[in-house]
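All protein chains but one are shown at their positions in the complex.
Then we have chain A:
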Amino acid sequence: MSEADEKPLPELDLRLTEENPDDLYEHAPCGYCSCLPDGTLVKVNQTMLEWLGYAREELVARLCLQQLFTVGGRLHYEMHCAPLLILQGQVREISYSLRRKDGSVLPVLMNAVLRRDTEGNPLLIRVTLFDITDRRKFEQELVRAKEEAEKQQELLQRQNEQLTRINADLDGFVYTASHDLKQPIHNMAGLLAEFKAIATFHDPEADKMIGMFDQALQQILKTIEGLTEVVQRPRELEQAATEAVDLLPFTEEIVRSLQPREVKEVFTLDFSAVPTLRIARTALQSILYNLLSNALKYADPSRPPRIRVSTRLENEVPVLSVQDNGRGINIERHRSQLFQLFRRFHPEVEGVGIGLYLVNRLVAQAGGQIEVESEVGKGTTFHLYLPQ
């Protein structure tokens, strides 16, 4: 025998002996009742009688359990609980409201088990009921909050659908407009060429003016082409498959197409941290082409351009950065307009204001986002976050 077993039992608190099963049943902190299979009450404890305000003889053999519920609860009991009791022998955590004798209601949670006789026929239903007045209030708050959230979600979805529709309409409009404008502009260019060939001007300013006219025509044609691309490119890419693009040869190719001769001095490429990216090839082509050509275009005339294209991992997300030492943009002032269509920040340089808009759209379409750092006179860096 171990030492622990020899230890004398602690002296029993005498008050504990006063607990007896009958009293526990009658005054338990929950309602107890027993019913015949049809619900007729045969035994009800004192706690439940006090809750309801009935005398025992008013309930026993006179009323059914389900008659103590509100009408809605009774319907639920007959259609759901009564079948369940027979089919699975018990129900748990059913939420009902008891109707007191004075007509007021008491929210309860009900557990019930079905007892069967030796032949397996239903004999008795034992029921426990718990007062859940406060819990019910809280639940109703939850239900209301849930309904409210669902309503808001529905509203958001509707607005979202509306915006998507408007966006598609706008794209359609831009596409149609650019298409319809292209033909007359081409006609004008043709007519101007014809005009130059046959007309003789006496004013020495005329040649200059015709040159400006020609330039304006080219500008408007470029705008129209840009517009077409803005609409067409993302549409094409919706179907385009993503693939692992090897960044170094890919970027070198773009650099060559931009500035075949000065590559070595101007561009630095470093993709050692993330050598490949999973993205639609044509999307990356448009993105890099626009960013790199911008970097060249907006170079500061007072110093030779230096453009660094690199990758790194930030919190597992690949980041593609394009850094230049160009004119820079006042980011505080222009941040919200940076990626807007036709928005230009260097009017002294030729351009139509489409490139960054397109880049932003393509990056968003690829599931990524763009961050910009810039300082006037120092240069600009675009960071493209492209989750894989």
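Operating definition for what follows: a residue touches a chain if its C-beta (ideal position, glycine included) is under 8 Å from a C-beta of that chain, and two chains touch if they have at least 3 such contacts; residues count from 1.
In this section, contacts and distances are computed from a predicted model.
Q: Assuming one chain is omitted from the figure, identify its UniProt name from "Alpha/beta hydrolase", "ATP synthase epsilon chain", "ATP-binding cassette domain-containing protein" or "PTS system, fructose-specific IIB component".
A: Missing chain, UniProt protein name: "Alpha/beta hydrolase".
Q: Which of these, A:Leu24, A:Val42, A:Ala55 or A:Val143, touches the one chain of the complex that we don't see?
A: Within the whole complex, the residue contacting the unshown chain is A:Val143.
Q: From the list A:Cys33, A:Met48, A:Ala82 or A:Leu288, which touches the chain that is not on show?
A: From the options A:Cys33, A:Met48, A:Ala82 or A:Leu288, the contact with the absent chain belongs to A:Ala82.
Q: Determine and list the chain A residues touching the chain excluded from the picture.
A: Where chain A meets the chain not shown: residues 37-39, 64, 66, 70-76, 78-80, 82-84, 86-88, 91-97, 122, 136, 139, 142-143.
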